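With one protein chain held back, the other chains of the complex are shown just where they sit.
Our next item is subunit A:
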Amino acid sequence: MGVEGIGARVVRKEDKRFITGKGRYVDDIKLTGMTHAHFIRSPHAHAKVKKIDSSAALKMPGVVAVLTGQQLVDDKVGNLICGWAITSKDGSPMKMGAWPAMAPETVRFVGQAVAVVIADSKNLARDAAEAVVVDYEELPAVADMQAAIKAGAPQLHPEAPGNQVYDWVIGDEGATDAAFAKAANVVKLDVTNNRLAPNAMEPRAAIADYDAAEEHFTLYTTSQNPHVARLVLSAFYNIAPEHKLRVIAPDVGGGFGSKIFIYPEEMVALWASKKVGRPVKWTGDRTEAFLTDAHGRDHVTHAEMAFDANNKITGLKVKTYANFGAYMSLFSSSVPTYLYATLLSGQYNIPAIHAEVIGVYTNTTPVDAYRGAGRPEASYLIERLMETAARQLKVDPAQLRRTNFITQFPHQTPVIMAYDTGDFNASLDAAMKAIDYAGFAARKAQAKSQGKLRGIGVSCYIEACGIAPSKAVGSLGAGVGLWESAEVRVNPVGTIEILTGSHSHGQGHETTFCQLVADRLGVPISQVSIVHGDTDKVQFGMGTYGSRSAAVGLTAILKAMEKMESKAKKIAAHALEASEADIVIENGEFKVTGTDKAIAFPMVALAAYTAHNLPEGMEPGLKESAFYDPTNFTFPAGAYICELEVDPGTGKTSFVNFVAADDFGRLINPMIVEGQVHGGLAQGIGQALLEHAIYDANGQPVTASFMDYSMPRADDLPSFNLSHTTTLCPGNPLGIKGCGEAGAIGASAAVINAITDAIGKNDLEMPATPDRVWRTIHAA
């Protein structure tokens, strides 16, 4: 592997600039003549916009323009789109209400923009915004999903009667009913998957710069996928054709899914920049992040699992209501369907599954993919069900899982996914050993003597990553292909630039991607740089989400590297007067195997560019590109076990131990992988114990600041005990499965299973706040 190759714990190259405050984020960019945008947002969850009077604001100092939703309509700027078409069980397409970037007529959630003030400074724009008078006529609002689907509920969109977006099904209902009819035992569970606010450290921001002479736009934006942003902005929003729009996503401070989507603010900034003839900058503040970044999760589910007399699962029935908020965000429709219900088989052999998912509009912030996107909801449901079943059937929860583990691969589940490989017993073994599962009963008794309630909880998750085979997702309704591209540019002096369509916003690509190159060529990673996040530099790419960057993005780089190496070997063979087949690459040299004849890689590069002596017919230069479309999803899986204590006086949970045994396939940089797991676990534990985006009955957000919304902090978390059990992914040449979301997917169930074990009551919703746990302990 070499000191900087695959498997090495290389310190992150990018951290030098991040740790020394030299990162270059959108808000750090200042353009000549730049104006500042401040959005005027609805204070109401549902209202008609009757009149917007900006006359006083326009007279204020430094004000350049006040633009409204009606002007967007007049200029024929397109509405926001949802890029994954879902078909209801009755064959009808999903029912979508129009989402204009600023509301000309009706606002449907608190924080929806109705107008924007453009001024010389941020403060002047804000001053003027206070002078804009918006006349609203309040309408009845509905924030709760169950209330929204009742007859007589306030209606959000005329296109979606009953506030229903779709009623979608998957699996074989007949086979599932038959399994339940014959079941020895049926286990039932109702669970809520709480709504979360993503809270990337860097709020969203955009700078739009229109060049009238060239009729060309440049957009700097906080995006996880700048090319997708350009595609959508050009193809659907009528902003500019692709060759007249450059999208740059520079350093981006975290995304967790929330920066995949195209939001109203960047659209408005582009359009406004052309209108006012100056660059327009918008930087969201934390309140705007709470109000407008797409939220995550928010499911209510009833599930039933059928078992035979040997505790083997024979069937699973699931009915889920998914809250979409007030509008369908870019990929929202796919999250509770193809990213959720296709994982309902978990790690288990379940012969028959039937799931129904009802998508619902409410007067709340739109909901879309958030770290894990659908898979945490599936995993939480299945792992809560398994724990509930173990309690009901009076068997050890680890044993019940083993009884039902899939052990033969490939395994076709009844819900589309075909698992390629895995060893679920191995990860469970590793986790049980790490936590001394066998010794738990003694520890519990010991804790009891000290007045503490101790519990242990298992969670065996599986997820589908590396999205995804384009043909497969296309057949399921996706509007895009999910391949990745790469280009390897070798400079004449032998340094290497890797252009990738993946986007790093905290993942460490600038290090891991270099490690692949170092591994193959034996050159130091300092000789390699990663270029990403700019549509003018990288031809096209699908971006980073769904733990796809290594499995898909890095494989594309590998493919391009192979092409480059093949040409370089020809040049080396020619120079060394050897046969191409005898050339091997070692420590930065191209060697004739079995001899001491060698040529250093920079000399090969130079030869390619001087072109003085190339093999007959060969083009000069050393640059290759590749597009890689995966053949299947990848299936990271693992076992998490959490041991904790509950203080019966306060209901407060304290961790004793948290072990995670993951199978991510091959690890490129174990240190970075551990960091990804730590962050994911923090989010999973945050969801289980702390985080909850709450609205009151009128749709007013109750948790729109960090004083009310509980983000996990270091002292809320245990010291994690990580390990890996590895089965290589057969679907890609590097054997990579992906690691970015696992922690967030697997952790929540382990925590809730442990708390409910500790308190001896199974009925407990997330977040398990001290108040909620205390009331559950003391409930009659």
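By our rule, a residue touches a chain if its C-beta (ideal position, glycine included) is under 8 Å from a C-beta of that chain, and two chains touch if they have at least 3 such contacts; residues count from 1.
Note that contacts and distances are computed from a predicted model.
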{"item": "Omitted chain (choose from \"Taurine transport system permease protein\", \"ABC transporter ATP-binding protein\", \"Carbon monoxide dehydrogenase\" or \"CheR family methyltransferase\") - UniProt protein name", "value": "\"Carbon monoxide dehydrogenase\""}
{"item": "Touching residue (missing chain; options A:A309, A:M707 or A:A780)", "value": "A:M707"}
{"item": "Residue numbers in subunit A that touch the chain omitted from display", "value": "123, 126-127, 130, 287, 649-652, 690, 692, 694, 702-703, 706-711, 713, 716, 769-771, 774-775"}
